[in-house]
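The complex appears here minus one protein chain, its other protein chains still in place.
Our next item is chain A:
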Amino acid sequence: MAASIGSFSTFSKWTCISQLLGRNYPIGYTCIVRHCSANAKENKKPASPTPDEVREWKKINWRAYATGRVRLQVPEDPDFPVMLIPGHSVLPQVLEKREQAKRPPMKLTQPRYRRMLPEQDWTDVWPTAHTFKWSVVPFPVRQGFVKPTESALPREKYGNAELMKIPNFLHLTPQHVQKHCAAIKKFCTPWPKALEDDTVCDKHFPLRVITRDYVADGPTMRDPRARFVTIQLKLSSLKLDEHAKDKFLKLVGDRYNKETDVLTLEADRCPVRKQNYEYTLYLLTALYHESWKQEPWEADQTEVDMIKFEWPLTTAKAKVLDTIIKIKQAQQEKGSKVPKILEDLPDTSSPDLIEKTEIIQEYKEVLSELYEHGEDVHQLEKYKNTTKKLLIGL
């Protein structure tokens, strides 16, 4: 921000004075005068400048003279008339005109914040988002860094570019928001009273479609990310039986959240959002109908294939029943001790009856919990106690 100053290189102060005295007179220079006319009249010889004259010359702003901004004011003297060089000399009339053309200094109006009334409406002053204007913001505000050693304050708002850089919220006061709301109210309709509860909303509108629009300051208004479509659905809103749900979950994999019972399907393979949306709907439909189908190979499922803990399919069931039957058979032999708890068991000939007894049901529940919730100290302790109770009767 350096202010440019006119170049003043070869023309020094002392060459000016010598030219003024008539020595070393270069042709083409505008206005050359002998200023010591009074002395010259009396003595008829070239006089050296008096101290007064030297003082006068020193007053002259030679730099301004050299750049042509100021002309020398020459006293009229008939003996020593001003030498006029056609095409170069500047006549006195022209000088006067040039001086008249001088522009008066600029008058600045007061900034707006000084002319504001306290009861004005700020929304009229600052209606939309705008860069910080020092002349409009009525409160004193400063921004800038000062060293802790300096006692100066940070820069004030006038001429502070830092304040212009940062975003401001002078267009988002509560009054502004109120006005915006009032303006768009006519486009709004009341929310249906029947849908005030979220659960009712979920029941009537089970499918949630998520898309995103992008506004960017770029050369194109299209954004490739806008094609992404996500649909979400609570699995409880689909009509599925035991088998269908099991198959559905196996087909869906990790797209189903067990905690929230929400299925999430995403699609971005097609170039346009509409195509992706239709593809997700197609996926959902296909999944639903496929899971209701019963294929012949599904009968071959074993314990490992099941998602949930299935007691009838477990090897544990067979083993437990087998063990108990063996214990019962041993009981019939003389001299063998059997846990008291097993003494009351029904006849070994019917495994179904044995299965329904309390101790087996307890064992089944504990084992089921162990599979469902995973192993931890608490679960393992429970399992240990139940097993001991079953086998030893403790």
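Rule of thumb we're sticking to: a contact is a pair of C-beta atoms (placed from the backbone, for glycine too) under 8 Å apart; a residue touches a chain by one contact, two chains touch by 3 or more; residues count from 1.
Keep in mind that, in the parts below, contacts and distances are computed from a predicted model.
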Name of the absent chain as recorded in UniProt (options "Signal peptidase complex subunit 1", "28S ribosomal protein S24, mitochondrial", "Probable electron transfer flavoprotein subunit beta" or "Multifunctional methyltransferase subunit TRM112-like protein"): "28S ribosomal protein S24, mitochondrial"
From A:F139, A:Y158, A:W191 or A:W297, residue that would touch the chain that is not displayed: A:Y158
Option touching the unshown chain, where A:I85, A:A129, A:A286 or A:A330 are the choices: A:A129
Absent chain, residues of chain A that touch it: 1-4, 103, 106, 108, 129-131, 133-135, 144-145, 155, 158-162, 164-167, 215-219, 221, 223-225
